[in-house]
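Every protein chain but one is kept in place in this view of the complex.
Order as written gives the chain letters A, B and C; numbering starts at 1 within each chain.
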Amino acid sequence: MVGYAFMGRVHSQAWRSVGAFFDLPVKPSMAVLSGRSRANTEAAAESMGWASVETDWKELVKRDDVHLVDICTPGDSHAEIAIAALEAGKHVLCEKPLANTVEEAEAMAAAARAAAARGVRSMVAFNYRRVPAVALARQLVAEGRLGTIRHVRAQYLQDWIVDPEFPLVWRLQKDKAGSGALGDIGAHIIDTAQFILGEHLTGVSAITETFIKERPLADASAGLSAQGGAEMGQVTVDDAAIFTGRFGGGAIASFEATRFATGRKNALRIEVNGSLGSISFDFESLNELWFHDHTLAAEEGGFRRVLVTEAGHPYAGAWWPPGHGLGYENTFTHEVKDFLEAISAGADPTPSFDDGLQVQKVLDAVERSAGDDSRWTTV
Amino acid sequence: MVGYAFMGRVHSQAWRSVGAFFDLPVKPSMAVLSGRSRANTEAAAESMGWASVETDWKELVKRDDVHLVDICTPGDSHAEIAIAALEAGKHVLCEKPLANTVEEAEAMAAAARAAAARGVRSMVAFNYRRVPAVALARQLVAEGRLGTIRHVRAQYLQDWIVDPEFPLVWRLQKDKAGSGALGDIGAHIIDTAQFILGEHLTGVSAITETFIKERPLADASAGLSAQGGAEMGQVTVDDAAIFTGRFGGGAIASFEATRFATGRKNALRIEVNGSLGSISFDFESLNELWFHDHTLAAEEGGFRRVLVTEAGHPYAGAWWPPGHGLGYENTFTHEVKDFLEAISAGADPTPSFDDGLQVQKVLDAVERSAGDDSRWTTV
Amino acid sequence: MVGYAFMGRVHSQAWRSVGAFFDLPVKPSMAVLSGRSRANTEAAAESMGWASVETDWKELVKRDDVHLVDICTPGDSHAEIAIAALEAGKHVLCEKPLANTVEEAEAMAAAARAAAARGVRSMVAFNYRRVPAVALARQLVAEGRLGTIRHVRAQYLQDWIVDPEFPLVWRLQKDKAGSGALGDIGAHIIDTAQFILGEHLTGVSAITETFIKERPLADASAGLSAQGGAEMGQVTVDDAAIFTGRFGGGAIASFEATRFATGRKNALRIEVNGSLGSISFDFESLNELWFHDHTLAAEEGGFRRVLVTEAGHPYAGAWWPPGHGLGYENTFTHEVKDFLEAISAGADPTPSFDDGLQVQKVLDAVERSAGDDSRWTTV
Partner (left out) sequence: MVGYAFMGRVHSQAWRSVGAFFDLPVKPSMAVLSGRSRANTEAAAESMGWASVETDWKELVKRDDVHLVDICTPGDSHAEIAIAALEAGKHVLCEKPLANTVEEAEAMAAAARAAAARGVRSMVAFNYRRVPAVALARQLVAEGRLGTIRHVRAQYLQDWIVDPEFPLVWRLQKDKAGSGALGDIGAHIIDTAQFILGEHLTGVSAITETFIKERPLADASAGLSAQGGAEMGQVTVDDAAIFTGRFGGGAIASFEATRFATGRKNALRIEVNGSLGSISFDFESLNELWFHDHTLAAEEGGFRRVLVTEAGHPYAGAWWPPGHGLGYENTFTHEVKDFLEAISAGADPTPSFDDGLQVQKVLDAVERSAGDDSRWTTV
């Protein structure tokens, strides 16, 4: 695994746990963790259960005891690491967004296609597909329970940078992060919506906004204080992006990604309305899917709260009895389980790097539309 | 009062009830109801408590015992009736949308301004402003409790024409209704959002859609059956409209009006996020306002369900003890109460015809943007 | 009508409105309001729409233009007025609880039975039966949709006397009010639960509690200040009552009535679990009934929020389109509508005085059990 910050910790928990709950075709072994600082990486490896460390990911990619590389670094390094790993014959799990640009994503997707021809697999880590409630939503749509889809309403609402004194961390700088709320969390709702519908967005019309244009420098060099210093820097990414869109099957959609929705912490929400029914989901209540079956008599219709913890629900049967809810981390366990199964079966897992590329193209269309008077922009 | 259908019934209940709950400067007397069919109008007047009837609204406008005209007809007749009544010196309460076109609305607003100079008052019936929870939301914003407003998310979701066999009623024909979901329910969320913020939308980018292009003719002439007949007609209005927008104060917004949100019956919803707090409302739970106070410690923050039935809440003190909820009809009682008070005080009530005209301009900008590749369109 | 306080106001609104929404066999005329103070009664009659006043209810009962007497006074006067009215051949609608003691209630029920033999009808005003959601719950149980009933969980939670400085109003004195939370709001949940199940409670085990034993005298005589005075008085009724019970059909139940549930304003809640399904209701969200259909597959089961505003729902069709919620007052309109229809049909309306008597017997059993070490006490 490359990287040991937030994503590294949760991926490690997934690798550590998956074998105890799923009957896997292979038993994963946590061989090596890579990071730049030896001391920090060793401490992380020790607490997270990795057997050894490397301070250069290129060494990790070379090792014979490494069969799968899990990339948990920021987006600007994804392309280089993933392509090298795939070329070295390692299966690759890569955090989202796949890359910071369409060009990088295209190179990665090409490498993935070439690797697949040699039996080397790749997957992009849109973990929210593996929330049981989201997987159930997909299943209901695929079974036709919602009929013809008319509307999608997707939001990813957070509030962690509402305070203008919050410093200019790397996620707020375009050269490092690619984009702001759009790429970080907007990518998730684009993928989740497309996954549930089983369709792609064909076009968008967007506006983006940066509410706070300058912030205190977070990490001033040369002995200046990191907080509250006089020095300010430009915020070069969006604070929020909202856009309308159309899906291939005719549904119309609205999307919103923001870090300024005061009081909303991690509200990945999606509602889908079809001719025969609707579903509604909010990650802040991750064990629930709300389902309206429009084929029932009007007198007994209504959104029902399905607690997605039954043995027959996607993934849920592997865990606890009904009503004993899962958490954020379990979605990653499901992800690595599906990846391992696909590798063993010689199948291409989803979401593929091509799927990651397609999301990148939507992000790109959003930025182009926002820069062109919100004009309709095809994906 | 002119018109005795849905709106006529609920306005009548308001006029009948207002004096029993509010200490009014004048006592309204329900003098005369106007409708085209004498028999039907007389039956309606009898059940609704109107003292007499007219079959021509022009007669009603002439009567000396009529001091106030309440217009509950479809939008295409508003301009003519309202202007005549104002010129005859009658105060006018007019149902929304103010008119079917910007031109009509401008004429009405001009007439209203001229009448106001003579002490004759006018008001457009955006009743949702008088939901106590909405009035409380406005109050919180006005007091600065939400700080700088960043986001507005407004939806008006219904599902009554999801069935393609639902007939082509007049509301689905452009020449009669002006527009579809946009003017009928979109007008409400535009007004409600602008009311709560105390600001206007400055521009929009929109898409509209008609999912079902043809429907059975509802009311076939010459003895043909009204239902399920072989004859189909074109739907000439939108089934749904979604648009993004910007407010004068810098907030960005998304709006959606649809009659295809299966399972949503009358979900007028609005969420507003500001730098210091947020509010959230859904008319399907009309007695509740959700309020997040971001100035509290993070550990005890969260959206709270304020039951807007306290004596100190807008309008609520006139009714029942806390927790004994109000219904849809009460919003109209509040409306006529405020109108009567404004008339007695010699003040201009709100929303004025100018406010109605401004909403009309937003509707027009939405249609123009939707017809021009979603391009940004100033209001 | 006798009495013009809270109940008088809401009953008046019902009489005033019922004819405009329901096609009644008779048209009610609001003839006369009775109260002790002529000035106050005249003012109330004027605002509420009563044609004349009496200062002695005995005069009202004698009048030829009075065919129906609506008793909205405190419980200690119910028996005398109701019996006199019934003997005078007037139909009687009596507020709940029917009386302050089982003895009084028995006398009233006997008078009602005798009157019914002469075609004179009586009804006790447990208005919550006429909440559409509660009526729908009853309908689902009666149709067998819940199967064999196992559990009832009923609560009526308020918080208006949490503050120990709240004065010793008459409702907190046993000689005037009979009991405290038990008779005032406990009576409602007993009736509502029995109505939904269509069964009676057969026994109870109870505890009652008075948290604040002394309060400031509310209405000190001889010129002393009414508030915050040094004088305190004993609270002689319960602040809260909780009890377990068994229904005739085998279900077990828990009940709680309190005025000390901080943050709960008028939370009349009931959940019923049966072998085939469950329902859940909270009056603070009065337009919703939550229904779980246990015959569906486990993977799609869950409580669904039925918005009880469809044309096919009890009472709802007379009002507005789906999703346009009703309020507290409408339950009384439904009550007088049902009463007028029963009178015209020559049928006995429900809940009858016998039903009111039966509730009184449950209240009595609760008090006896609470006074006898919570021992099981049959009703």
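The definition used in the following text is that a contact is a pair of C-beta atoms (placed from the backbone, for glycine too) under 8 Å apart; a residue touches a chain by one contact, two chains touch by 3 or more.
Just so you know, these numbers come straight off a predicted model, no measurement behind them.
Enquirer: Relative to the complete complex, which of the depicted chains are touched by the chain excluded from display?
Expert: A, B, C
Enquirer: Determine which one of A:V10, A:V120, A:A187 or A:V379 touches the chain that has been left out.
Expert: Considering the complete complex, A:V10 is the one touching the chain left out.
Enquirer: Using the definition of touch stated at the top, determine which of C:R246, C:H313, C:K337 or C:K361 touches the missing chain.
Expert: Only one of C:R246, C:H313, C:K337 or C:K361 touches the chain omitted from view, namely C:R246.
Enquirer: Go through chain C and note every residue touching the omitted chain.
Expert: Missing-chain contacts on chain C: residues 150-151, 153, 155, 159, 162, 205-207, 209, 211, 240, 242-244, 246, 250, 252-254, 256, 258, 260-264, 271, 273-278, 292, 294, 301-303, 373-376.
Enquirer: If the missing chain were put back, which residues of chain B would it touch?
Expert: 136, 291-293, 297-307, 310-313, 322
Enquirer: Please identify, in ascending order, the residues of chain A that touch the omitted chain?
Expert: On the side of chain A, residues 6, 9-10, 12-13, 16-17, 19-21, 47-49, 158, 160, 264-267, 283-288, 307, 309, 319-330 touch the unshown chain.
To be clear about the criterion, only the chains that are shown with their structure count from here on.
Enquirer: Report the inter-chain centroid distance for chain A and chain B in whole angstrom, where each centroid is the mean of the CA atoms.
Expert: Each chain reduced to its C-alpha mean, chain A and chain B end up 41 Å apart.
Enquirer: Just the number, please: Cα centre separation of chain A and chain C in whole Å.
Expert: Centres of chain A and chain C (C-alpha means) sit 54 Å apart.
Enquirer: Hey, what residues on chain C touch two or more of the other chains?
Expert: Each of 307, 322 in chain C touches at least two other chains.
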